[in-house]
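Pasting in a structure now, in C-alpha cells, and then I'll have a few things to ask.
Our next item is subunit A:
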Amino acid sequence: MSDPVKEHVLVWDIPTRIFHWTIVVLVALSWFSADQGSMRVHLWSGLTLLALLLFRVLWGLFGSTTARFADFLHPPRKVVAYLRGQEMALYAGHNPAGGWMVAVMIGVLLAQALTGLFSNDGLHFTGPLALWVSDDVSTRVTGLHGTIFNIILVLVWLHVVAVGFYLLVKNHNLVAAMFTGRKHSRHVPAGLNLSFTRLSNALLLLGLTAVIAAWVFFQGVP
Partner candidate 1 sequence: MSDLTSDDLLAEYLKVQAQTRRQFVGWGAGGLGALFMNSAMAAPPQPHAVPSALNFARDPATPLSVLPPQFAAKVKRVIYLHMGGSPSQLDLFDYKPVLKRFHGHDCPQSFLAGKRFAFIQGVPKLLGPMFPFHQAGKSGAWISDRLPHLEKQVDDLCIIKSMTTDQFNHAPAQLLVHTGDPRLGHASLGSWITYGLGSENQNLPGFIVLISNGGTTANAGKPLWGSGFLPSVYQGVPCRSASEPVLYLQNSPSVTRPERRQVLDAVEEINRENFKTFGNPETVTRIAQYEMAFRMQLEASDAMDIKKEPAKVLERYGAEPGKTSYANNCLVARRLAERGVRFIQLYHWGWDSHGTPVDEGVNVGLVKRCKETDQPTAALLADLKQRGLLEDTLVIWGGEFGRTPMWENRGGQEMEFIGRDHHPSCFTLFMAGGGIKHGISHGETDEMGYSIVRNPVEVRDLHATMLYLLGFDYRKLNYPYQGLDQKLTGVKPARIVSEILA
Partner candidate 2 sequence: MSAPAYAACVALVTALGLGFAAWAHPAFLHSSLQNLGLEKAPRAMPGSFYITRIAPLFETRCVSCHGNTRAKGQLRLDSFAAAMRGGKDGTVIVPGDPGASELFHRISLPVSDDKAMPPSGKSPLTADEVTVIRLWIAAGASGEMRTIKGAPKPVLEVRIPESDPAAVQKQRAPLAAAVTQLQARFPGVIIYESRNSADLEVDASLKGAAFGDADLAALMPLKTRITRADFSGTSITDASAPALAAMTALTRLRLARTQVTNKTIGSLASLMTLKSVSLIDTKVSDAALAPLRQRGVLVYGGGNE
C-alpha cells in the first residue's frame, strides 16, 4: 500500500474534469462581463456555456461510467438515507446527494443559458433568439434571467460548502480529485470496474453541440 499510483484510482475522465473547470471559469466570466456591460463577451461566454452544458447532457448519456446520470442519480429514499448518515456505501463518482446537486446545477445553468438567448437589455443588446418572441415575452424572460442568476449564486455556495465539508470534516479531498481525476482507494468501493469512453467520442459530441451553439449565434446575426 505504498505505491501512490495503486493507492489512487482513476474515477473522473478528462472531458468531465475539463467540463467542470471550464464551467467555473465561464460562470465567473459571464457574471463579470454582464456586470461590466461587456455584452459581446457575455454573449460568447453564454454560447460556450450552452455548448458545454449540452455536451455534458450527452456525456451523461453516452460518456464514461462516473459521468453517466444512471451512475449518480439515485432514488430519493436513498438520498435521504445518505444524508442522514444511514448509508455507508462508497461511491466512485458522485454520492447520492452530490449527484442530484450536479443534475440541478446543470439544469439551472442550462435554463440560464437558454433564457439568455431570448433576453434583451433594452438598449443595444438582444439575445440571438430574442426576435423569435414578442418584446413583452423577451422582457419577461430577461427578468427570469436575473432571477435564475440569484439561484445559481445560492447553488454555487451550497456546492462549495458541501465540498468544504468533505474536505475538512470527512477528510476527503474532492477538489483535488476533480483536478487529477483520481480518488484515494479508501474512498472507492473495492473491486471497482469503471469503463471510460474514448476521447474521440467526446470530441464528436462536443463538435455536435458546438454546431448547435453556432447555429443559435447565426440566428441573431441580421
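Inclusion criterion for the candidates: all candidates are chains of the complex that A comes from, given by their letters.
One rule holds in what follows: a residue touches a chain if its C-beta (ideal position, glycine included) is under 8 Å from a C-beta of that chain, and two chains touch if they have at least 3 such contacts; residues count from 1.
Please read all numbers here as calculations on a predicted model, not as lab measurements.
S.K.: Just give the number of the candidate touching subunit A here, out of 1 or 2, all from the same complex.
M.R.: Candidate touching the shown chain: 2.
S.K.: Using the touch definition up top, name the residues of subunit A that touch candidate 2 in the complex.
M.R.: Listed in rising order, the residues of subunit A that touch candidate 2 are 121-124, 139-140, 142-143, 146, 157, 161, 164-165, 168-169.
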